[in-house]
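Yeah, one chain of the complex is gone here, protein chain that is, but the others are all in their spots.
What follows is chain A.
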Amino acid sequence: MKAKPFLIAAPAALALALSGCGGSTGNTTSGGGNTASGDCSSADVFCVGLVTDTGTIDDKSFNQAAWEAVKSFEGSGATVKPIETKDPKDYANNIKQFTDQKYDAVVTVGFLMTEATRTAAEANPNTKFIGVDQFQESDVPNVTGLVFPEQNAGYAAGYLAGLMTKTNKIGVVLGQEIPPTQNYAKGYEQGSKAANPKVSVAKVYHPAGDNAFSDPAWGAGEAKKMLAQGADFIFGAGGGTGNGAIGEAAKASGAGESVYCIGVDLDQWNTVPEAQPCLVTSAEKKLTDGTKTLLDQVKDGSIKGGNFFGKTGLAPYHDFDSKIPADVKTKVDEVIKGLEDESIKVS
């Protein structure tokens, strides 16, 4: 057999080139439109940098929510700048671009950047770091992890579902079984039972590890099965997998009339528009508020290292505002207050 080495080399090189595409260093974007090039090393100029996880600042998700908080400081004369990470290999380099210019605060978004953030913080003790969704196992004095009690958000969502369900059956489709999803599920179950002891909760975790959060087709199949078995509330709590579940509920007959769904993490009315026909609310982590609070603390010097627990709650009801009975809303609001002042605790 005649060997044609170029035919092996060409596609292989192509493959390497393409898979390497992600390797380009994160570019500083001019997304903020900030041209006020104040000298960040001066004490008078407040400079805040934001490093996204692999994603963009208009991703309608975590990155955008955090960026909105940072951007809000522009009005008060601060210099703000985002760097969009293209490849996880660049986390450290992207953070370095800010620390080299002596920024006062650097916000890093996403659990995956936990280590990179801590390492950078140890090397730059004068810069304050805010790690969104980064739980700190041990304290680094200049790193504050902004974390959220998922069980509280899940509890509020479950409470709403428990009050509104007609079939007394509700379901939740989760990603991989890890502490955040377990917390959501735990809260959801306890909340729904607190509202209505007759409720039974169907709960499934995605079986595989690698793609557990990016398998919408599986999530949709699970939601379909739960709906066929009489569930009238589907809570999708697992990234893309959960989004598949609420997207399926939106397609079911009776969506928005007798079948409802609940989103997760952010107000998914905006992030998962295909779920709008059934999306009553989302179990929300108040990311923008939390980031703002911490940046204010950086400004007045009161920020502490360790973990900062942000607020959770339910996203606006949007089109369902008029369809949800007023007494249900009142009860849910009371529960959210109770969770905040810790008179209600999820065990």
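In the analysis below, a residue touches a chain if its C-beta (ideal position, glycine included) is under 8 Å from a C-beta of that chain, and two chains touch if they have at least 3 such contacts; residues count from 1.
The rule is short, and it goes like this: contacts and distances are computed from a predicted model.
Trainee: Which of the following names does UniProt give to the chain that is not shown: "Nitric oxide reductase subunit B", "Nucleoside ABC transporter membrane protein", "siroheme decarboxylase" or "Glycerol-3-phosphate dehydrogenase, GlpB subunit"?
Mentor: Looking only at the record, the undisplayed chain corresponds to "Nucleoside ABC transporter membrane protein".
Trainee: Return the single residue from A:K96, A:K251 or A:H318 that touches the missing chain.
Mentor: Of the listed residues, the one touching the omitted chain is A:K251.
Trainee: Of A:K102, A:K193, A:K224 or A:K292, which residue touches the hidden chain?
Mentor: From the options A:K102, A:K193, A:K224 or A:K292, the contact with the absent chain belongs to A:K224.
Trainee: Touching the left-out chain: which of A:E115, A:E274, A:D296 or A:E334?
Mentor: A:E274
Trainee: Hey, which chain A residues sit against the chain that's not shown?
Mentor: Within chain A, the residues that touch the unshown chain are 1-2, 4, 7-8, 11-12, 14-15, 18-22, 55-56, 58-61, 171, 177, 202-205, 207-208, 210-211, 214-222, 224-226, 228-230, 239-240, 243-244, 247-248, 251, 271-274.
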